[in-house]
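A single protein chain has been omitted; all remaining protein chains appear in their positions.
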Amino acid sequence: MSLLSQLDQIFVLLQHWVAGFFPTWLQPFVGTVLAVVGIVAAFPGIFAVTTVLERKGLGRIQNRLGPNRVGPFGFFQPVADGIKSLTKEDIVPFTADGLVHFLAPVVLVVAVFLGFAVLPIGRNMVLANMDAGLLFFFAIGASTELSVFMAGWSSRNKYSLLGAMRAVAQMISYEVPLLLSATVIVMMTGSLSTVKIVEAQGGFTGFLPHWYVFTPWGFAGFVLFVIAALAETNRSPFDLPEGESELVAGYFTEYSGFKFALFFLGEYLGMFSIAGFAITLFLGGWGAPFSFLGFVPSWGWFFLKLLGAIALFIWLRGTLPRLRQDQLMNFAWKFMLPMTLLNLVVAGAWRFMGEGILRWLICSAVLLAAYVLLGRVLMRHQKLGPRSYRYAE
Amino acid sequence: MSTADMKVYRPPVIDIIEEGDELLEVAMGPHHPSTHGVFRMDVALDGERVIRLKPVFGYLHRNHEKIAEKASYLAAMPYTDRLDYFCSLTNNWAYALAVEKLAGLEVPERAEYIRVITAELTRIQNHASSIGFLMQEMGASGTPLMYAFRERERILDLFEELTGSRMMCNYMRFGGCRVELPTGWLAKAQTIVDGLPKFIDEIEALLTGNEILMARCQGMGILKPDLAINAGVTGPMLRATGVNYDLRKVDHYGIYDRFKFRVPLGDHGDIFDRYMIRVLEMRESVTILHQAIKDIPAGPIMDPKSKIRGFRPKPGEAYGRIEAPKGELGFYLISDGSGNPYRYRVRPPSLINLTILEDMCLGHNVADVVLIFGSVDIVLGEVDR
Amino acid sequence: MIPTVFGLTLPFLIIAALTIAGAVAAALLRNLVHCALSLTITFAGLALLYLNLEAQFAGFVQMLVYIGAVAILVVFAILLTRGAGMPEYRSYSSNWLLGLILAAATFAVLTWAVTRSLPATAASAAPAVTVQGIGVSLMTTYVMPLEIVAILLTVALIGAVIVAMPESKKEGQQ
Partner (left out) sequence: MLGEGMLKGLAETAKNFAGSFVSKDRLTTVQYPEERAPVIENTRDFPFLVYDGADDASDEAKLAGLRCVACQICEKECPPKCIYIVKSTDKKPDYVGKPQIYPARFDIDISVCMSCQICVEVCPFEAIKMDTEFELSTTDRFGGLLYDREQLARSNQHYHKIHPTEAAEVDARLAEEKAKSEAKAKAAAEAAALKAAAAAAPKPVVPAAIEQKEPTA
């Protein structure tokens, strides 16, 4: 085995090496525990780095410095934040439903962590290679809604409840386009297994990869998936459930200390897992972007792409204002849903049209025309558009 | 719009609440993150729709008028800074104008130019930060606000260099200005003014075409011109409804008739128009500044008749008003010949523009209430005084 | 090498206990939202049981549909009809005897059905049910029932939308 491929498989080899110390009947169990420990250690670590990067990135976007006091360039900020949230008083409102109030953040974090089980982080690096991995991910994603509801309801606070209702309504609505835009990939790959999906994107034409995002339907699907993912993870511009100008902090208004930190962690982990799935489905998972870059370890590519996706999310957050609840719903049902349905049709057509430039032209034209038309109709319908102004001398 | 075709305004009657409908009463404020200070709105909601809205203010009442009646004319000047703490220089000007009318003082030409320059700089920084706050309420993570504050910092540096203070300038005096421009100030001001169009372009590129902004602002919080006139709304709020009323053009106070500038007018009276009117007014202010900095003459900056100590105007009354960034700011003074005014009254644009809040908000969403409130552009210091 | 108790595997016992506990709590708790949340535990337990039986598709669909949608629906229904601050109800209704009889009867019928449908001999190995297999059979053997269900659901959806539409038209007619 060459050194490079050993580097590629370093975590897998490490797992096998450690498990080798245990009796044979215990080895699968130990191996699983090790993999779980790896995931539980790695992603919160990324969470810590992301909070700093997000604050620094937003700062730079806003012409500020961002945190730069704790440690070199402020990179120990999450340590300080962690200590702070651990030592803060844990306030439970007097009228709150104690048990549910306590369970809500736990349920959220557990559910979110489960999502990582089917995420292929690198070659041979998936915790559970399930036949229906994609389905598992969406099933787990659906159960985070419950914890949001639990948090909002148990706080006995109007803002919390309003925030929870908004969040749940939003998550349910955007689950539809999220699922439908991922269905395209299933249609093309013929499998729900995340590993197979990544492998299907493994080839190269010249030095360009066969990622699904480089096809018309894949690109449209990617954009739709990212928009739905933003809504699903309550990121700006869909951060209404915690819109501080209206709802103080939404469903976690009444949380403090470490429970608040858990919500925070859960939100970011949700963002990572959904971004990881966007990468797996459309951006070739752990595959290298160019054939000549294949020597870089596969997990390296995955985390690089994840960082890129996070940067995109931060960039969007720094730029866009927030939508309103009814506009959010309108957007989901009147724009996202038709577009994803059309994308399904286009993907089917693509599949049966055969190779050639023609299918490229036709599919792109159909999607583009639908997009422009739909956008125009929506804007026209609500009488939106640029305006001109008159002057008095 | 002439007075003839103005109808008597009747408040809209909401009687669509069917029996058994439960209203959710939410008290937004006084410690709500988006009320620009301490302000409360008692909102009755049907779902998320506003059925009733009762603004409650007075949390920041500081007895400004009574204090000014007990203090000397000069000692009231620093208190005017604290009315609308974003635009202390225009507040100074309005008060100085009222006292000048009362005491019959003449302002030297150079002082008038300085007043115009500082007032227009104030207008630009106020409009920029007001847009920033509006976007903050729309959830834009503070990006436009930070850009606005970046520019505002430069303007405040200018103010500090001239007046010694960034926000509480306390600069204008009865019959002129307090200190002469420091050497090199005009050149610095010129470079900053030259940089402003770029900043306004940046804000516009970031916001004006943004579809989310359009969706949130267009057709929201519509104010009709007749209601605006009847309620005494002034400033960008009024001009966004299409009423051509700018005191700089109407009163010709100071030396504004020497400058060439236009008054932008909106046609819809919604949040988007208010936003755009502010952007366009900033552009017009830049042209005024260019002219003023070019034309400023040399000369004295104080009326020699004006006295610092023992200032006692003859008995009489005067009302001085200017086009402050937020609207018509007026000071009404009655003198009984003593060292302090007998009656001192402020006409605060923020308070009067806020009176129509309920009419603009009815039927909209809670989320829109926050936006509509933000688009009025108020400072609680001026509302409650 | 999974340890067994009474011939049942340990994971099965844990999951079964969880499921039954959730169901009992759902029946006995006083607070309706608590009941709904306990019911969710039961749903989750059922999903885990399916997974334990290596029926991945059924397990995930159970999770997606019941936890993600039905539980939320129940909770929404409770909140929309009763409001958030809820009075606590007595856990024993006045006609508890009738309820008991009904429950016993249902249980008896189910037991009868289940015992009757058991195959004579236990299957030697679970049949390999792949997702693909389910898809294929849905699209070929069971395409008719699938389409009928689809149409039924669509009709229900449209009906719900019409019911929920703002009554602007009605007001216009008046």
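Each chain gets a letter, A, B and C, in the order it is written, and its residues are counted from 1.
We adopt the following convention: a residue touches a chain if its C-beta (ideal position, glycine included) is under 8 Å from a C-beta of that chain, and two chains touch if they have at least 3 such contacts.
Computed from a predicted model, the values in this text were never measured in an experiment.
Though it is not drawn, the left-out chain touches A, B in the full complex. When the whole complex is considered, the residue among A:4, A:26, A:40 or A:65 that touches the unshown chain is A:65. Residue in contact with the omitted chain (choice from A:17, A:207, A:290 or A:315): A:315.
The chain not shown here is touched by just one of A:16, A:84, A:351 or A:376, and that residue is A:376.
When the whole complex is considered, the residue among B:40, B:101, B:178 or B:364 that touches the unshown chain is B:178. With the whole complex as reference, residues 57, 60-65, 68, 315-316, 318-320, 371-372, 374-376, 378-379 of chain A touch the missing chain.
The chain not shown here touches chain B at positions 67, 71-72, 74-79, 81-82, 143, 147, 150, 153-154, 157, 160-165, 168, 170, 178-179, 182, 195, 202, 205-214, 308-309.
Heads up, the rule we're going with is that only the chains that are shown with their structure count from here on.
Inter-chain centre distance (chain A to chain C, centres taken as mean C-alpha positions): 28 Å. In the complex of the two chains, the chain C residues touching chain A come out as 1, 31, 33-34, 37, 40, 44, 47, 56-57, 60-61, 63-64, 67-69, 71-72, 75-76, 79, 84-85, 130-132. The touching residues of chain A, when paired with chain B in their complex, are 58, 61-64, 158, 236-237, 239-240, 243-246, 248, 317-327, 379, 382-387, 389-393.
If you check the complex, the residues on chain A that touch chain C are 25, 97, 100, 130-132, 135-136, 138-143, 145-146, 149-150, 153, 156, 161, 165, 168, 172, 175, 190-192.
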